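Apart from one protein chain that is not included, each protein chain of the complex appears where it belongs.
Each chain carries a letter (A, B, C and D) given by its place in the written order, and its residues are counted from 1.
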Amino acid sequence: MYELPSGAEIQAIITTLKSSAAYYLPEIYLSALFLVLILVDLIFRPKKHHLLSITSLVGLAGSLWFIWQQHTMAGQEIFFGMYVIDEFAIFFKYFFVLSGILTVFLSMSSDELNNRASGVGEYYVLVVGMVIGMVMMASSTDLVMIFVSMELVSFSAYVLTGYLKREQRSTEASLKYLVYGAVSSGLMIYGFSILYGLTGETNISEISSVLIARGYDPVTFMIASIMILTGIGYKVGAVPFHFWSPDVYEGAPIPVTALLSVASKAAGFALLIRFFYVAVPHGTEAVAFTPGSEWLMLLMILSVASMIYGNVVALWQKNVKRLLAYSSIAHAGYILLGIIVMDELGTQATLFYMLSYLFMNFGAFLVAVIIANKTGSENIEDYRGLGRRMPLTGAAMTVFLISLVGLPPTVGFIGKLMIFSALLAKGSVFVWLALIGILTSVISLYYYMLIPLNMYLRESKQPLPDTIKTGLLPRLVTACLMLLTLYFGIFFTPLSDLAHFAVTLFGNQLY
Amino acid sequence: MSTSLNAWSDALSELYLFGLPLGLLIIAAVPLVFIAIYALTYGVYGERKISAFMQDRLGPMEVGKWGILQTLADILKLLQKEDIVNKSADKFLFVIGPGVLFVGSFLAFAVLPFGPSFIGADLNVGLFYAIGIVALEVVGILAAGWGSNNKWALYGAIRSVAQIVSYEIPAAIAILCGAMMAGTLSMQQFNLLQQGEYGFLHFFLFQNPIAWLPFIIYFIASLAETNRAPFDIPEAESELVAGYFTEYTGMKFAVIFLAEYASMFMVSAIISIVFLGGWNSPLPNIGPLLLNDWTTGPVWGAFWIVMKGFFFIFIQMWLRWTLPRLRVDQLMHLCWKVLTPFAFVAFVLIAVWEIYVK
Amino acid sequence: MLSLIVFLPIIAGLIILAVPSSQKQIIRIVTLLAALIQGVLAVLIWQGYDPSLPGITAAADGSLDGAFQFVERLTWITLDLGNFGTLNIEYFLGVDGLSITMVILTALISIIAVLSSWTIQKQVKGYFILFNLLSTAMMGCFVALDFFLFYVFWELMLLPMYFLIGIWGGPNREYAAIKFFLYTLFGSVFMLLVMIGLYFSVIDPATGNHTFSIVAMASQENYLPGSIFGPESVVWRYAAFIVLFIGFAIKVPMFPFHTWLPDAHVEAPTPISVILAGVLLKLGTYGMMRINFPLFPEVFQASLYVIAVFGAINILYGAFCALAQSDLKKLVAYSSISHMGYVLLGLAANNTEGMTGALYQMFNHGTITAMLFLLVGVIYDRAHTRQIEKFGGLASYMPVYAGIVTVAWFASLGLPGLSGFISEVLVFVGAFSSELIRYVAIVSALGILFGAVYLLWSLQRVFLGKRRPDAVYELHKDADGNDQIHFHDWKGKNDLDGRELAMLVPLTVIVIFLGIYPMPVLGMITTSINKLVEVLSPVVLTALN
Amino acid sequence: MDQTLSDFGTVFVFLLLGIIFVIGGYLTARLLRPSRPNPEKLAIYECGEEAVGSAWIKFNIRFYVVALIFIIFDVEVVFLFPWATVFKQLGAFALIEALVFAGILIIGLVYAWVKGDLDWVRPTPNIPKMPVVDDKEEGR
C-alpha cells in the first residue's frame, strides 16, 4: 500500500531533520530542563522546594537566551513545514517563558504548595512541561503538532490543577478540567479529521490553499469549524466553552490558576490567531458569504457572549479566584475582539492586550497568594481591613484591578485602547462590538472594586494585627509587577513595538 | 517475494464457493484444527505425562493404552457437563469472557507462518499485530473474572491482568530488538531473513551475540504472559482456587483451556520465529551433506516450527515443576526492576550493534 | 512651568511615601508646601499670561504661537501601527483663556483644601498621597491639550476620589463612593471610543499624521473626508456629540445624571466636598467648552435648545430639591446643581455674553461653593450634625462665622456686589439675547427666586432667632453675663479659629473683590470666548444653508 | 475489482471462524449437557464457605498504578516499532533520536522506581505479639 521511501529520499529527510533540529533549540533546551528537573528531584530528593524552584527559574531564564537566538532565524519552516519560527511565535515563546518564571515565583511564595506533606517534586517539572507545550503551540503549523502540543499543555495542567490532592476542591477541579478538556479535545480532533478529509492535508497553509483552490462544502466546513473552535475555545475559556473555568480556577492552587488564566489562555489565542488567519480562507472584509465569514461570525458570538457573561456573572462572586475566573472569561472576550478585526493592528492589539494581561493578572494572583498565606482564605469578605495593614500589597492589588478594569494610567488601559482602536480603525462596522466592550468594562468596575472596597473601606470583624508582614520575595515581585503595570501604562512604546514586531507570520507581514 | 511463496495458499484463498471465501475458511480452519489437536494431545495429555515423569509417577493410565485416550474422555466429560452460571454473575460478561479469550489468541494465528507457503495473512505489521491481538486476552480475562462476581475470580483476574500488562513491556521491547535485527515486522519476512545454508547459524539468536538477552527476556516474559509457572499466581490454586475461571464449568471451561494452550503455542512460535528461524531448518549443509536443503520445504517448515514451538512448551512445562511460585511483589520486582531495565539495555546494545558493528 | 504645576503634587506624594506614617505633621506640611508652590506658580502663570491670544484652535497659519501659551509639546509615545502609520501621542500642555482661570481656581482650591484637611486624623499618609494624586489629575485635565493625555488625567481623578470618599467619608460612604465611580466611569468610557474615532478622523496639518491633539481636532478642516467622524458622516458625529455630552454632563452634573452628586457630597469629608464642588464639577463644563462643542460645532448648534432646557431644568430642579433638604450639606449640594445649570444655560446662549458668563460662573461657583462647604464643615466639626433644625440663633454666639456665612450665602444667591451676581447677570444677558432660548431663560430666571428662598430660609433657620429646644448645643452664661455656646465633644474655639479663618477669609475677599471688579478674570477670558464663539458659529451658517 | 481479500480481510475470516467455533462449541454442549440447577449449585464458590459481602473488594492501589505505567510504556514502545523496521537505513542520526526517546522513557521508569511506585507491598509476617501491658502499643 505504502512504499518505503528510497535511500536518497531518506537521506534528504534526515538532512532536513538535522537542519531543523538547529532551529528547535529552545524546545530541546526546555525539554532537557524538564528532564533535569526530574533528575534533580530524584537524586537530591529535596525536602524544601528551593533547589527545584531555583533550578527551574534559572533554567527558564536560560531558555530566553535560546529564544533570543531565534530572532535571526525568523521565517523558517522546519520539520517539513510542521513547525515554524516567526516573530509571532518568538513573541509567544517569550511570553510563555516569562509566565512560567512568574508562576515559579508565585509558587515559591505560596504556602499551600510548600506546606504540602509530600513535597513539590513534580510540580515544577509539570510547570516546565506546560511551558514547553505552550511554546510548541505557538509555533505549530500542522494539525498533528497543534494537537500534540495542546495535549501536552492540557495534561500538565490537569495534574497541576489537582496537585493539592489532599484537598477536595483541587481534586474536583482537576476532574472537571479533565472531563471538559477531554471532551473538547475529542471534538477538536474530530473536527481536524473532517478538515483533513476535506483537504487531504494537515499543514494549515496547505489546507488553506487547497480549500481555496478546490472549494468546499460550507456545511461540512462549518461543522468542522465549530468542533475545532470547541477545542480552542476551551483553551481560551470563552463562552460557551467556559464551564470548567470557574471551578478549576477556584480549586487549583493559585499559581496554577494564574498560569492557566494567562499563559494557557494566551497559548489558545496564539493558536487561534495562527489557525484562523492561516488555515481558514477568508476575505479581508467582514462581509457575509465570503469564505471565512462563518468563522468571523462564530468568533463574534463567542466574544460578545464572553464579555457579557463573564462580566455579569462575576458580579455575584465571593471568592477572589472565582471572581478572577469570570473576569478572565470576560478578558477572553476582549482579546477575541482584537482577533475579529483580522488585520495587523488587531493582532498587534491582541498581543499587547495579552502582555498587559500577563502583568496585571499575575500581579492580582500574586496578591491573592500573599493574602491566602496570611489569612488562609480566598474570600473577598476576608480581605476586609487588609489594605491598611499590608500597604504595598493593597496598593498593588488596587493597581492591578484598575488595570484589569482598563483605567489609565495602567497597562490594561492601553490594552483596551488598542483593541478598541483596532475595532474603530475599521470604520463603523465594528462599533457595536466596541460599545459592548466598553459597557461591559464599566460593569467590570463594580466587581473589581469590591476587592479594594473590602480591603480599604471595610474593617475586618476579627481583630487583626496592625501590620502584617510578608516575605521579601513576594513583596519584591509584587512591587516589580505593580511598577511595570504602571510604567507600561505610561510608556507603552516598548511593549507595543514588541507586539507590532511580532505580527509577522511565516516571515510575512499579515495582510 | 512473499506472494510467490504463498502461491499455494494464495490459490486456496482465491477459492470462492457460492460467493463465500471458502478457501480462506479452510486456511483459517487449519490453525484451528491444529490448536485443537495439539491442545488435546500435547497440551493436556502431554503435560500430564511430562509432569508425571518429572515427579516420578505415572500420570493418567486408565483410559486406553498408557491413558492415551484420557483427553478424549475429558472432552466428553466437559461436553456433557452441566453448565452452571451462578446466580449473581453478570451473564453477558460471563458468557462472552471465554469467547473473547479464545478469539483473541486464535486471531494471532492468522499471521503465524506454518511454512514457506502457508500463512493466513502475511501482514506487513504481522509481528506487531500478533503481540497486539494477544493482548485482547486481557479483556477476556477481565470479563470472565468480573462476570463471575466471585472474589477469587475477580482477584485472580486483576492479578492476571496486572501481570500480563506488566510483562508486556519487557516482552514488547525484546520483540522490538528482534524487529530491529530483521528490519521488518512481517512474520514471513522474518523467516526468510533467517534462511540460509548454514541452518541455525543464520538464526538471529546466533547472528548477534546480544540477541541472547532479548531472547531470554522474552522467554521469561512470555511465561508470565501466559500465566505459566512460576508466574501463575493469578490462578494460584492454593490461594485463589483457580483464579478467574473458578466459576467456569463445561464447555466454557474447555474454551478457556483451549485459549490458554493456544496462547502458549503462540508465544512459543513467536519466540521461535523471531530468534530461532521459525520454519527454517536448523540443520546446516555440511559439505556434501545438504542437510539444510533436504529438510527444507513446506511440510518440513510446518514440522520445524511446530517442533520449535513444542520445545518451548516443553520447557514451560518443565519449569512448572522445577521452580517455586513467585510472590506478587517478587513478580513485579522482576518485571519492572530487572527485566525492563535489561530490556532497555538490550535495546540500546542491539541498536548500536546493528548500526556500528554489523 | 505647566509640567511643574501639574506634577508638583505627585512629587510631594512621592516624598510623603518615604515619610513614616507616624509623622503626620510633616506629611501635612509637605502637601501644603506643594499646594502653596502650585499657587505661586499659578500666580506666575497668571502674570505671564497674555490675554490677547485667543487659543481654542491653532492660529490661522496653523502654528500654536499665536494661540496657546506656556505650551509644552513633546512626543510622548510613538507607535508603529503598520498600515495605519504611526500613532503619535503627545505630551501637549498649554493654556488659553478657558483654562487659565481654571488653573488659578484649582491652585486656590487646592490650598484651601489642604488647610481644610488638617483635621483629618485617620490614615493621614494615605489620605495625603491620594489627595496629591487627585490634585495632579485635576490640574492635568485643565492644561492637557492632547485628548489622550486629557483622558488619562480625567480617569486618574476617579480612583483617588473613590478612596477619599470611601475611606474618609461619612457613614454611607461605600455606596456614595462606588456610585460616584460607576457614574463617572460610565460617562468617560464612551469618551474613550469617541477619542479613538476622532484619532482616526483627524489629521494634524503640521505633520500629516493622525493626531490626538485637541487643537487640531477643533479645526473642522482637519477632518478626513470619509472617516468615521468625517464631515459627511452626520449620524456618527451626532452620536459622538451626544456621547461626549453625556460624559461631561455626568460630571457637571446635569439632570438626570446628577444623582451621584448629593450622595457624594454628603458622604465626602469637607475638603473633598470642597474639591468636588470647587473643581471637579467645572471639569464637566470645561470639557464641553474645550472638546465637546468645538469638535462638533454643527451638532452643538442644532442642540442649543436642548442644552438650554437641560440647563433650566438643572436650575429649577436643583433649587426645588435644595428647598426640601433638611441637611445643610445636601442643601449646598443641590444648590450646586442649580448653579451649574446657569453654566449650561450660558453655554446654550452661544454668544459672547453667555459664554463669558458661563466661564465666569464656573470660577465663581468654584470659590463660592468651596466657601459654602467649608462653612458647613465648620459647623459639622463642632456639632457633628448638619440638620438644619438642630441649630438656630447661631449668629448671636458665633458672630464671625455668621458674618462669613452671610457673605457666602448672598454671593451664592447672586446679590449685587458679590461675584455671583456678575456671572449670573452675564448668563442671563446672553440667554435673553439669543432668540432661540429666550423663553427658556425666562423660566430659568425663576431659579434665582427659588435660590433666594432656600438660601435665605436656611440662613434664617440656622442663624437667626433663638436656640431651638432640640439644638445640639448648650448655652452658658460667661463671666460677663453673655451667652456662650457650648458644643458637646468640642474642645476648640467656638467661633472660627485661625486655620479656618485662613481658609475662609481669602475666599471671602476674592468673592467680594470679583463682585466689585470682575475684570481680572473677564479680561483674561474674553479673547478666548470670542474665538470660541467664532469657532462655534460659522458652521451654523453653512448648516442653515 | 479482483476477488481476493486484503490481508485484513483474511484476519476477518479468522475472526469469524473463531466466533463460529466458540458459539458452535457452546451450542453442542447445550445439546449434550444436563441442566438441573439448584440454589446450592448456583451459589458462588468461595472454598465452600458462604460468600460474604460482594465481590467488589478494594483492590490494592498498585494495580491501578501498574496499569498507568503500562499504558505509557506500551504506547511509547509502539512508536519505536516503525522506527525499528527502518532504523538501519536511517543511520546514526535517527539512532540518536531514538535513544533520546528511549532515554526519556528510561527516566520515566527511574522516576517511577525512585518514587516507589514500582514497589509492591511486601507481605509482612504477622507475628502475634505477647500480650504485654503497654498502653502505647495498644493505642496504635
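Quick note on the criterion: a residue touches a chain if its C-beta (ideal position, glycine included) is under 8 Å from a C-beta of that chain, and two chains touch if they have at least 3 such contacts.
Rule of thumb we're sticking to: contacts and distances are computed from a predicted model.
When the unshown chain is looked up in UniProt, the name that turns up among "NADH-quinone oxidoreductase subunit K", "D-ala-D-ala transporter subunit membrane component of ABC superfamily", "Hydrogenase expression/formation protein HypE" or "Quinol oxidase subunit 1" is "NADH-quinone oxidoreductase subunit K".
Touch with the chain that is not drawn comes from one residue among A:D41, A:E201, A:E294 or A:E344, which is A:E201.
Considering the whole complex, the residue from A:S174, A:T257 or A:T478 that touches the absent chain is A:S174. Across A:T16, A:S193, A:S377 or A:T467, the single residue that touches the chain missing here is A:S193.
Summary of contacts with the chain left out: across A:E250, A:D343 or A:D382, the touching residue is A:E250. The set of subunit D residues touching the chain not shown comprises 1, 3, 5, 9, 61, 64, 67-68, 71-72, 74-76, 78-79.
In the full complex, subunit A contacts the hidden chain through residues 1-2, 143-144, 147-148, 151, 155, 158-159, 162, 165, 168-169, 171-176, 178-179, 182-183, 185-187, 189-190, 192-194, 196-197, 200-202, 246-247, 250-251.
What we mean here is this: only the chains that are shown with their structure count from here on.
Set side by side, A-C and B-D show the greater C-beta contact count at B-D.
One inter-chain figure worth recording: subunit B and subunit D are separated by 17 Å, centre to centre, where each centre is the mean of the chain's CA atoms. Within subunit D, the positions touching two or more other chains are listed as 86, 91. Residues 10, 13-14, 16, 21, 24-25, 27-29, 31-32, 78-88, 95, 98-99, 102-103, 106-107, 109-111, 120-125, 128-129, 148-155, 158, 161-162, 165-166, 168-169, 172-173, 176, 179-180, 182-185, 241, 246-247, 250-252, 254-255, 327-329, 331-333, 336-337, 340-341, 344, 347-348, 351-352, 354-355 of subunit B are the ones that touch subunit D when the two sit in their complex.
By the touch rule above, subunit D contacts subunit A in their complex via residues 86, 89-91, 93-94, 97, 104, 107, 110-111, 114-115.
Those residues of subunit A lying in contact with subunit C across their complex are 343-345, 348, 388, 391, 398, 402, 405, 407-409, 413, 416-417, 420-421, 424-425, 427-428, 431, 434-435, 438-439, 441-442, 445-446, 449, 452-453, 456-458, 491-493, 496-497, 500, 503, 509, 511.
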